[in-house]
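As you look at this complex, bear in mind that one protein chain is not there, while each of the others sits in place.
Right after this comes chain A.
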Amino acid sequence: MAEKEGGGEDNTVAEIEKKITEAFEVFDHECNQTVDVREIGSIVRSLGCYPTEAQLHELLAEVEEEEPTGYIHLQKFLPVMTRVLVERSYQPTPEDVLLHAFEALDVNKCGYLTKEELVKYMTEEGEPFTQEEMEDMLSAALDPETNTMRYKDYITLMIVDDV
């Protein structure tokens, strides 16, 4: 959640660490300062960062144990994530840039993408979606009657949800 209210929040390292710890604990089911490695992406992103999958893998390499156990310890995660937030790495995508990206994919400039186009780009280009991710996006984005995605409307919808 972006802080849209007046004035700077307390951005001391201590506060940042507490914020990271809180986010971590939401995914820490066993209350034992560890989370499943597969949740790290969600935690990092929920703290307002927008890493690519590649960047996430680099980060994971830093926080994993020498012998990967499938679990990440808060102890290792905290300093790395604090640095990420202090340095403001992995900045978010502004709405207009996002719109341009969709427009770049919209070859015919018709204001929408067909289901086929969307699936093709998302599962063949960049860092491809998994089948589950693709299905999730389609279920929310696609107009079932025309089988198209009006991307401008979609962006608005997601932004509203994201407040």
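Everything that follows uses one rule, which is that a contact is a pair of C-beta atoms (placed from the backbone, for glycine too) under 8 Å apart; a residue touches a chain by one contact, two chains touch by 3 or more; residues count from 1.
Here, contacts and distances are computed from a predicted model.
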{"item": "Chain not displayed: protein name in its UniProt record (\"glutathione transferase\", \"Serine/threonine-protein phosphatase\", \"Probable cytosolic iron-sulfur protein assembly protein 1\" or \"TMD11 protein\")", "value": "\"Serine/threonine-protein phosphatase\""}
{"item": "Which residue of A:E116, A:D136 or A:D153 touches the chain not shown here", "value": "A:D136"}
{"item": "Contacts of chain A with the absent chain, listed as residue ranges", "value": "1, 3, 5-10, 14-15, 18-19, 22-23, 25-27, 29-32, 41-46, 49-53, 92-93, 97-98, 100-102, 104-105, 121-122, 125-129, 133, 136-137, 139-140, 144, 158, 161-162"}
